[in-house]
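A single structure is presented below for examination.
Note that one protein chain is taken out, while the other chains of the complex remain in position.
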Amino acid sequence: MIVLFTDFGVAGPYMGQMRAVLARAAPGVPVIDLFSNAPAFNAKASAYLLAAYCREFTPGTVFLCVVDPGVGGPRAAIALEADGRWYVAPDNGLLSVAARRAAVARWWRITWRPANLSASFHGRDLFAPVAARLALGQSLPGEPDDGRDKIGGDWPDELAEIIYIDHYGNAMTGFRAANLGPGARLTVGGTGLARAHTFSDVPEGAAFWYENANGLAEIAVNGASAEKALGLSIGENVGVA
Amino acid sequence: MIVLFTDFGVAGPYMGQMRAVLARAAPGVPVIDLFSNAPAFNAKASAYLLAAYCREFTPGTVFLCVVDPGVGGPRAAIALEADGRWYVAPDNGLLSVAARRAAVARWWRITWRPANLSASFHGRDLFAPVAARLALGQSLPGEPDDGRDKIGGDWPDELAEIIYIDHYGNAMTGFRAANLGPGARLTVGGTGLARAHTFSDVPEGAAFWYENANGLAEIAVNGASAEKALGLSIGENVGVA
Partner (left out) sequence: MIVLFTDFGVAGPYMGQMRAVLARAAPGVPVIDLFSNAPAFNAKASAYLLAAYCREFTPGTVFLCVVDPGVGGPRAAIALEADGRWYVAPDNGLLSVAARRAAVARWWRITWRPANLSASFHGRDLFAPVAARLALGQSLPGEPDDGRDKIGGDWPDELAEIIYIDHYGNAMTGFRAANLGPGARLTVGGTGLARAHTFSDVPEGAAFWYENANGLAEIAVNGASAEKALGLSIGENVGVA
């Protein structure tokens, strides 16, 4: 299985162009859109999101990760093998949190380049062909990398920010709920929020935080949009009290 | 074929996570997104939408329906076999209109629970595995239910509301056009609308209603957005004159 983690948007051409490459190069391999609206231009928030959502996928899954504001510049193309899952991505920190949380992590540098490499769409031209090779069980076209000096090595274990806002207006934070106390309160934009188990445990219209289905502390309002009710946006600081 | 009817949004993680479960549990079974933006938190409007759009699918189709504001609370998980199609859903009225309009309808209660059931994402953890079993022709992991006292039993045959607004700004109502007279006028927000056959039968910029391709009375403007032109929103009352 190939899992797509991008900030491309699902309606535009980029997802389809990348899927067309995969369909030709790895026919019959299932391709799943996990996120097509990862935080745009924001490899740091995206790294915490990826690390929370990759873990339910089985070993052998290939993650094709493209949040790539530096495309066309000098940033390298890398791959990571972590707990049996493969990841290909630009070298901008996007894989750093998934790597740190893995029991076994091995880094690679992708040295192969296609004959025609556009300046702005390495997802289609470079990363998708490499992901297809890995999904077919072929070797990575690159060299091992010791992983030292990788971007993101100094990022915190938990990111005290809003990292994603979903279709309902629920706001995921970079905190893993298991690392917060059962009585912990979160604060965002001056509002303090108590923990609940799930939506139906609080009155309609009440704001709270809870452990979402992937272990992240998530800010929500029962029956409404926390984004609108609390005026939230990605990157906003979240405090713990 | 498994058909997805949800309010998850297509760009976020929920659709992909559910699709990944289906790809592993029922490999090779086609999965179609029918609606990924059913009215959020609104099982009633969603029920009329589902009932209008399920009928073009062949017997044997499995509908995986998740509009589930009560997730994690006491609401039951149910299944319905209606005119040869299967549906799995939370017990909140979402299937009630499809059941009522079927010649043959049999209800079930889903009693199986997975080892790891999250508090907030039963689409992934509970409903998708059950849908995969049904799509493979396996038996439903539950018990027959007499269907009495199901939520939605007292809802009207036609819902006098806007139940969906599409990408173009066309507004679907809960009325089936075949149950309105040929000269019927609809009123919404003080505006009266005459019936037309299709868009090109009225001048550019004119508002009208017509029978959409799934039999619903739909409010539209030729070449523009009825949502913006008339200031419409889901849940708004629609009158018949």
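For reference, chains read A and B in written order, and residue numbers begin at 1 within each chain.
As a working rule, contacts are C-beta pairs under 8 Å (C-beta built on N, C-alpha and C of every residue); 3 or more make two chains touch, one makes a residue touch a chain.
What you are looking at is a predicted structure, and each value in this text was computed from that prediction instead of being measured.
Note that of A:R19, A:R55, A:R106 or A:R185, the residue touching the chain absent from this view is A:R19. Where subunit A meets the missing chain, the touching residues are 7-17, 19-20, 23-24, 27, 37, 40-41, 69-73, 118-121, 124-125.
Residues of subunit B in contact with the chain left out of this view: 1, 3-4, 9-10, 30, 32-37, 53, 56-58, 164, 166-168, 197-201, 210-214, 222-224.
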